[in-house]
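For this depiction, one protein chain was excluded, whereas all remaining protein chains were kept in their positions.
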Amino acid sequence: MSRTAVYVIYGLLALALLALGLWAGRFVLYLTMRVMLLAILALGYNLLLGRTGLLSFGHGALYAAGAYGLGLFNLHVSSDPLLGLLAGVLFASLISLIIGFFCVRQTEIYFAMLTLAFGMMFFSLIWNLREITGGDDGLIGISRAPLLGLPIGRDYQFYYLVLACFCLSVWVIHRIRGSAFGLVLAGIRENHQRTSFAGIPVKNYRLAAFVISGAFAGLAGSLATLLESNANPFAAHWSHSAEPVLVSLMGGLQTFSGPLVGSVIFIVLREIIQRFTENWMLWFGLILLAIIMGLRGGVMGGLEKRLARGRAAGQGGAS
Amino acid sequence: MNEPLLRVEGLYKAFGKVVTANGLSFQLNAGEFTAIIGPNGAGKSTLINVLSGSLAADSGRIFFEGQDITGLPIHKRVQRGLCRSFQVVNVFPHLTVFENVEIPTLAVARRAHHFFRPVGRESQVADLVRAALERVGLGARAQTPASALSHGDQRLLEVGIALAARPKLLFLDEPTAGMNPVERVSILENIRRLAVKGETSFVIVEHDMDVVFSLADRVMVLHRGDLICDGHPDHVKGDAQVRECYLGEEVL
Partner (left out) sequence: MLESIVHVCLAGLSTGMFIWLVASGLTLIFGVLGVLNFAHGSFYMLGAYFCFTLLSHLGHNFWLGLILGPLCVCAVGYVVERYFLRYVYHIDLPYQLLLTFAFVLIFDDLVKVFWGAGSIGSPSVAGLAGSVRILGRLFPTYSLFIILVGPLVALGLWAMLERTWAGRIIRAASSDREMAAALGVRVPALFTAVFVFGTWLGAMGGGLAVPYVGLLTPGMGESIIIDAFVVAVIGGLGSLKGAFLGALIIGLLSSFGTRFIPTFDMFLTFILMAIVLLWRPQGFFGEETAR
């Protein structure tokens, strides 16, 4: 697919999302916002999993760090949304730095287990420090003050902030993937030993990838808190860390658009299934099973393979 | 050139009861083409692993250009100019040949941390990569994924990646292993040409005696962790101890 075609598609997507904001009903708007938030989380997460090859079970905690960072800032300091988002993202980045510093000392399954352990530690802190975090009740009463003078109190207004953050995230992740840093990350995934022998301090790059992905998780969490006007501690539980993994896998680990497609599929599927049955987890599990057994590259991966076969022996490798 | 490029003092490494480096001490000077030979189990690979940083020595010191590098991690040694290639092809399989060489080139050019600029815009680096590919003869294959290369080309890539880090001292661990004679000649020609250029001093670990004696200025013979002979190829050929340890292994 030529670069122009890709830009055209993304341009059309942005226009479609803009149009949605103007004409769609409340429910579709809400759903679209949830898709965008999940996509922000998954895009950042896939930088770590698909690109660098590190599986983390702690990103729920980083999402929660963003949520509580913004929440506490909003309740105690200022309800300015931009400052709140900044607070959330910075807090999530800080927590990522601390957790990541320890976790990148190990790899593979030990890394995964370490992120699970630290994530659960963070969860237990949120759960237990009731006076600060509200414990299992979470934080409530978060308000949306006007953004640079523009009101965002209503959902259809808030939509544009989410859209803006979404577009920004897509653009930033795209740039990172296509940069020298992004290439080195791919190298680390392919062969971390050789990357060391290329003169790269692998641990530092892994940490950087972890913090970046954590920052995006924090952004998603902060925006979610503004959307729902509350922050809940369960987001930090390790079982919620499986969501971005699921989404990335469904869409395709190695492609850029994978997390985007995966987010849409995940949210849409969940909505549909929940219409018919209470037991959406069951169906979800079955779908996940089918994907893992059948479609290893996810939806986009499978498509990519088809397209690649049609292409002449041109651009190969990481996309 | 007063300071030797590499100085090793009392390097000792044992795996349980097996001593692979028994207090080795030697120097390597810039501009020399050294070959390290020895029967299987002599400790050649261990020596390279220890010198390049994959393994820690039990005791002893390593000095590179006068600086003590004994405790340095791998990437720091590479940044100072000490690098290696691998006996078993160790590339980035799903990346293209171009990208394979691009990674060390970016690192050396100190551009690897750029996280916002499209890597395609790093035109200086791209030129360096193209030049590096030409040097090992892989220019035509730049866009091929590494795993799709023939075995011989993969070995060339292997050396190419190591060279892209612009090392001052490069250890080649059996670069011709598993190659057919045609490929072997080609890669050795490449190495000879690069050695003549002078930027990089080569140390080659080899089993093939023809290779050793045609390329090397100096031959070091290892046997069970000891350096039993060290000098000009002709001198080594005539050494009684060397003949004895090679009896039944190779025909000198």
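When the chains are written out, they are named A and B in that same order, and each has its own residue count from 1.
The rule is short, and it goes like this: contacts are C-beta pairs under 8 Å (C-beta built on N, C-alpha and C of every residue); 3 or more make two chains touch, one makes a residue touch a chain.
Predicted, not measured: the structure shown is a model, and the values here were computed from it.
Although it is not drawn here, the omitted chain touches the following shown chains in the complete assembly: A. Shown as candidates are A:143, A:204 or A:279; the residue that touches the absent chain is A:279. From the options A:112, A:170 or A:186, the residue with contact to the unseen chain in the full assembly is A:112. Of the listed positions A:145, A:172, A:242 or A:269, the one in contact with the omitted chain in the full complex is A:242.
Contact between subunit A and the absent chain runs through residues 49, 55, 102, 105-106, 108-110, 112-114, 116-118, 120-121, 123-125, 127-128, 238-239, 242, 245-246, 249, 253, 278-279, 281-282, 284-286, 288-289, 292-293, 296.
By definition in this document, only the chains that are shown with their structure count from here on.
One simple way to say how far apart two chains are is to compare their mean CA positions; for subunit A and subunit B this gives 42 Å.
Here subunit B touches subunit A in the complex through residues 52, 54, 73-76, 78-79, 83-84, 90-96, 99, 102-104, 106-108, 111-120, 122, 125, 143-145, 148, 161-162, 164-165, going by the rule given at the top. On the subunit A side of its complex with subunit B, the touching residues are 175-176, 178-184, 186-187, 190-191, 193-202, 208, 313-318.
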